[in-house]
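Heads up, one of the protein chains got dropped from this complex, but the rest are sitting where they should.
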Amino acid sequence: MQGKNMISTFNEYDYSSNPARLIAMQALMVAFVSAATFIAVPGPSSSYFNLGEIAIYILALTFGGKAGGVAGAFGSAITDILLGYSIWAPFTFVIKGLEGYVVGRIAGGETDLKKVIIAILIGGHIMIVGYGITKGFLISWAAVLPEIIIDYGQMSIGAVVAIPISRQLIKHFKSK
Amino acid sequence: MSLIEIKDVDFLYREQEDKALSGVNLSIEKGEFISIIGSNGSGKSTLAKLLNVLLVPTEGQVFVDGFNSSDPENVWKIRQKVGMVFQNPDNQLVATTVEDDVAFGPENLALPSDQIRERVDKSLEMVGMGGYQSHPPHELSGGQKQRIAIAGIIAMLPDCIVLDEPTAMLDPMGRKEVLKTIKYLNEEEGITVILITHFMEETIFSDRIVVMNGGEIKDIDKPSKIFQNIDLIKSAGLDVPVAVQLANELRSSGLQIPEVMDIEELVTALC
Amino acid sequence: HKLDARIKIIITIIMITVLFLIDSFIGFGLFLLFVIAIMMISKLPVKRVLNGLKPVFFLIIITLFLHMFLTRGGEVLWEWGFLRIEEEGLFTGLFMVGRILLLIMFTSLLTLTTSPLQLTDGIEYLLKPLARFGVPAGELAMMMTIALRFIPTLMEEAEKIMKAQKARGADFESGNIIERAKSLVPLLVPLFISAFRRADELALAMESRCYQGGTNRTRLNELELRRSDIYALIGVLIIAVLLSFR
Partner (left out) sequence: MLVELKDITHVYNQYNPTVALKDINLSISEQEFIGLIGHTGSGKSTLVQLLNGLIEPTSGTVLYNNEDIFSDKKRLKFIRQKVGLVFQYPEHQLFEESIYEDVAFGPKNLGLKKEEIKNRVKESLELVGLDYEKFKDRSPFNLSGGQQRRVAIAGVLALKPEILILDEPSAGLDPNGRNNLLELLKYLHQDINITIILISHRMEEIAKLATRVIVMDEGRIVLDGSPAEVFSEEKRLRELDLDLPAVTSILHKLNSKGVSVRTDIFDVIEAKDEIISKLQEK
């Protein structure tokens, strides 16, 4: 019963019919992405990678483009602001929003592994190129290389973790 | 007409075979304190949601202050008249400060700012949380959060509050705070209270107790009568408050004991 | 500090643009004076602003070094084996670093003087004109508010779940990066389900409190433009023009 509601939240209802349900659901998904981004796991070198990408992919793959886009855009941008990187927030908003939307648009609700991987490769590269260009223009092209390495890590780890989880979730909600 | 009239109501959830409610009839007067008890799955929460038009009966009608809940036109009128407090205090607070949260309802009613301010401050005072206006909710205790949730409802000036297991997730201290608040609102502010609970001791102040089992109302009576009927209570999967149990036992052993509801009354009766 | 959030957002946007138009160290110096002036007016502790620079320290160093070593031109200042620093490189490197520092200092001024909630409100008002083109500004602002409200709750929850899984022998701290990533499944799935369950319940609570969407709501604390807001905006505009066309 619950699962049914969730799928329908993003697919059937529009803003006018049940605003509370849609807003609550999107808000909590945004909070989920943000909370996941806060959980940082120490990685190689002095950088760290966070779980934000994983969360965005999970949402996008399970619920589709709209959910992934909104959660990616708002969730990541809010976290940037809360962590004091507010300068990146507007770019993050666009980049991660687009990333979530594209991944969800291509493979939302899909269990076909090939399609899912292609979706993440495309979405992930939007993120990688997006941040590359942003940092290049904003700071200097010199800062782009380390950024790209970290971002590739984010994407691959995101895929490794998010794909099995989203498959499980899709199955769960479909069975209900 | 009573404040709330429930007439021959059946309710069936989508994709489920058994009715969650069947043949429910109940009328509640203004100013009453009603407790609803029953095990999980007995239909209590479904009944509560019908009063607030979160659900609409499959069969039968619910009237609030004369408005039929099945008519979509009446939805918002009824929701303003009947406020609802849920089990998990965390999941009903929407804003990042206490005052913004209490203001949420009045904002939805599109009241002017100064009026909202007045209502927010007054409601917080009434639940004993005056001075907490700018606190973030996640730093409060469970009992405090639940009282903020109640204030958020009071600020809409409802005739009736439905509380769906408001103390289930609280510690004894929080439970006492919330109960005290509910009693105050009923006795001093004249607000009708419908309290759903698993704690039998919380029901003894009510005017009437409704016992539910398997989607049906099994009995409606004042607490002293309800807890005499041990068979009914046991068959509904519930407990009898200890003081009442002990009084019943003493009575069946031949002691002359009047109707008692709590520890104090029992002790007085024995001395 | 007390300026309207909308004005602060606009000022920030203007000043960031200015920062990119500045092409000299003297410009940076003046800009820095401006930042310090704001810090004094709003009584911000210097330490907190500088704290905001910590996370980008690594980035700054990399930027400086790469520019120093890679940009060619001008006199050779220092040479060791294949490493060589030329005048142009040093100049560009320092210039870039200056820009990053000022950029971050200025934006952290915004976030330090404005709560995320005020920011949300400000953004909502600025987006309002877009409502005509179908942007649901009210709903988006409501959504942001709720998200902000639940972020700490979900983070607490994440900590609890982590402990509970550790009690069942889960290991989040060892193994290679892929193993570690996989060990996150028992953390992320319950966290997601918790978010989902909360949303479900919250939706009911919102509906029962008469939430019908964004259009007909009023606010407890309405944003009001005061005279000081207008003056501040005009002042900043003048400074901006002076800085960029000097």
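Chains: A, B and C, in written order; residue numbering restarts at 1 for each.
The rule is simple: a contact is a pair of C-beta atoms (placed from the backbone, for glycine too) under 8 Å apart; a residue touches a chain by one contact, two chains touch by 3 or more.
Since the structure is predicted, the reported quantities are computational estimates derived from the model, not experimental observations.
One chain is not displayed; in the complete assembly it touches the shown chains A, B, C. Residue C:Ala164 is the one among C:Ala37, C:Val135 or C:Ala164 that touches the chain missing from this view. Set against the missing chain, the residues B:Leu12, B:Ile220 or B:Leu246 yield one that touches it, B:Leu246. From the options B:Val64, B:Leu238 or B:Met261, the residue with contact to the chain not on display is B:Leu238. Where chain A meets the omitted chain, the residues involved are 168, 171-172, 175-176. Seen from chain C, the chain kept out of the figure touches residues 157, 160-161, 163-171, 185-186, 189-190, 193-194. As for the chain not pictured, it touches chain B at residues 39-41, 87, 141-142, 168-169, 171-174, 198, 200, 237-239, 241-243, 245-246, 249-250, 253, 255, 263-264, 266-267, 270-271.
We take it that only the chains that are shown with their structure count from here on.
Inter-chain centre distance (chain B to chain C, centres taken as mean C-alpha positions): 44 Å.
For the pair chain A and chain C, the distance between C-alpha centroids works out to 18 Å. Shown for chain C are the residues in touch with two or more other chains, namely 116, 142, 145-146, 148, 153, 197-198, 202, 206-207, 211-212.
Among all residues of chain A, none touch two or more other chains. Taken in their complex, chain A has these residues touching chain C: 2, 5-6, 15-16, 18-32, 34-36, 38-39, 41, 43-44, 46-47, 51, 54-55, 58, 70, 74-75, 78, 81-87, 138-140, 142-143, 146, 153, 157, 160-161, 164-165, 168-169.
Contact residues of chain B toward chain C in the complex are 49, 52, 54, 76, 79-80, 83-84, 86, 88, 90-97, 99-100, 103-113, 116-117, 120, 136-138, 149, 152-153, 156.
Within the complex formed with chain A, the chain C residues making contact are 16, 51-52, 55-56, 58-59, 62-63, 66-67, 70, 92, 96, 99-100, 103-104, 107-108, 110-111, 116, 119, 136, 139-140, 142-148, 150-151, 153-155, 157-158, 172, 177-178, 180-182, 184-185, 187-189, 191-192, 195-200, 202-203, 206-207, 211-214.
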